[in-house]
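Shown next, in structure tokens, is the structure this report addresses.
Showing just some of the chains, left in place.
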Amino acid sequence: MGDPDPLRVLQKGVEGMSVKMIDISSKDPVSREASATGTIQLKESTVERIKSNGVEKGDVLAVARVAAVQAVKRTPDTIPLCHQIPIEHVSVDFEISASLLRATVKVKACAKTGVEMEALAGVSAALLTVWDMTKKYEKDEAGQYPSTAIGEIRVLEKRKGARGRT
Amino acid sequence: MGDPDPLRVLQKGVEGMSVKMIDISSKDPVSREASATGTIQLKESTVERIKSNGVEKGDVLAVARVAAVQAVKRTPDTIPLCHQIPIEHVSVDFEISASLLRATVKVKACAKTGVEMEALAGVSAALLTVWDMTKKYEKDEAGQYPSTAIGEIRVLEKRKGARGRT
Amino acid sequence: MGDPDPLRVLQKGVEGMSVKMIDISSKDPVSREASATGTIQLKESTVERIKSNGVEKGDVLAVARVAAVQAVKRTPDTIPLCHQIPIEHVSVDFEISASLLRATVKVKACAKTGVEMEALAGVSAALLTVWDMTKKYEKDEAGQYPSTAIGEIRVLEKRKGARGRT
């Protein structure tokens, strides 16, 4: 290779900062379930618009649901070290109060690793989509968002079943 | 969360418009096959160009075949509620008459759900690609497409085999 | 490179089958618009289900609309030689008769090349999504689709405006 130097391993300090996708090859695929939830704080008038289908960009909850399902499937693209898991079910539910919208995403798969990151990615995408679709109504005159906030994103439950039939 | 209101479920009317990826977790993976077909109506002179490799953008059928294979693999990206299926075989065939090109795509997988949407997505991508590669010859002087049309996209056959070895 | 042979260009026959993304660098960006349309033939009972929100997978038209918008944006992924165009507007409309659903997609951009392939890709994705969401109701007892068909995919109109402000 025209390089007279013997190859030397990088010094320890640098090499320690490795990055790897954990080895799951010796695990058995079992049925997995996870659900996650999160909220977005909106103006009361925005929540009213969502309920009455008065949002210019369209059906907020339907678009957010589709965004969540797609985000669940694309988790290994979004989160670099996630394994690719063939998802077998996704459901997306919304609850709403005067100024808060809660999204809950449930995911199932038969896999060698859990699906909680998939559920969390689905919740995040749903809430970001709600923000995007309602941003026109959330901005103040200076174009800022003084009250809008996404929060409380948590894993509700993670379950691991019997060895899968796959 | 600073929201005094108890969470209330969205009213029925709105909630009824749900979106979900169907639960296939209790199904067994079996071998699956599907083939789909469709046509694109072209000018006779365009068909002649395809046959004689006289298309500026290049080898129309080769590019369309690659587009079909890629589209089959990306079906869960294109069709939001489709499950991710690891495809085991794709073939793409063309038949041609004076002014019609027919694409037929066959797909195989061992999966918990069928692969007809994958075959249909492959056919659509193949035909769109043929259109794109020949659009220069199909446009009239006003830049319109008076005769070009994609049509007759159908599932030819769908088959389900014995329980897969996976 | 350790290869004693002089490099020879591939013989003409093979080389002729080239593939290239057309050079648009000397063109000016202008405002562009295109609309495309297409249909899917469904059972009357399926059309009734769509109208009455009786489809298990959810809101058929909302999901199909989202699929169309996403497909418009992803056209250069689906159709290999398409240029990347920053889309400025997409609308998706549906008309429905007893056994036919028509999708019409309109796209706008300021670009060096037209957006008709984007509109066509949007129509295709919308119709494939309608098929996917209603496939349970379209299949016969043998799991086949005797009557379902996508067709009549055409460009309605393509327009080119004044030199863009971009």
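Labels A, B and C are assigned to the chains in the order they are written; within every chain, residues are numbered from 1.
What we mean here is this: contacts are C-beta pairs under 8 Å (C-beta built on N, C-alpha and C of every residue); 3 or more make two chains touch, one makes a residue touch a chain.
Note that this is a predicted model, so its numbers are computed, not measured.
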Problem set entry | Full count of same-sequence chains in the assembly - 3 placed in this view | 6
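Going forward, only the chains that are shown with their structure count from here on.
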For this session: Please decide if copies chain A and chain C contact each other with the same set of residue positions, more than half shared, or with different positions, and reply same or different.
Result: same
Seminar exercise, completed: Note to self: chain A rotates onto chain B (CA fit) by an angle, in degrees and to the nearest 5, of 120
Exercise. If you average the CA atoms of chain B and of chain C, how many Å lie between those two points?
Worked result: 10
Seminar exercise, completed: chain A to chain C, mean C-alpha position gap in Å, rounds to 27
Seminar exercise, completed: The positions of chain A in contact with two or more other chains are 59, 62, 65-66, 70
For this session: Over in the complex, which chain A residues touch chain B? Could you list them?
Result: 31, 39, 41, 51, 53, 59, 61-62, 65-66, 69-70, 72-74, 86-100, 102, 108-110, 151-152, 165-166
Exercise. Which of the residues in chain C come into contact with chain B in the complex?
Worked result: 16-22, 38, 53, 56-59, 62-63, 66-67, 70-71, 74, 77-82, 114, 116-117, 120-121, 124-125, 128-129, 131-133, 135, 143-145, 148-155, 157-158, 160
Seminar exercise, completed: Residue set of chain B touching chain A in the complex reads 1-3, 5-11, 14-15, 17-25, 28-29, 76-77, 80-81, 83-86, 112, 166
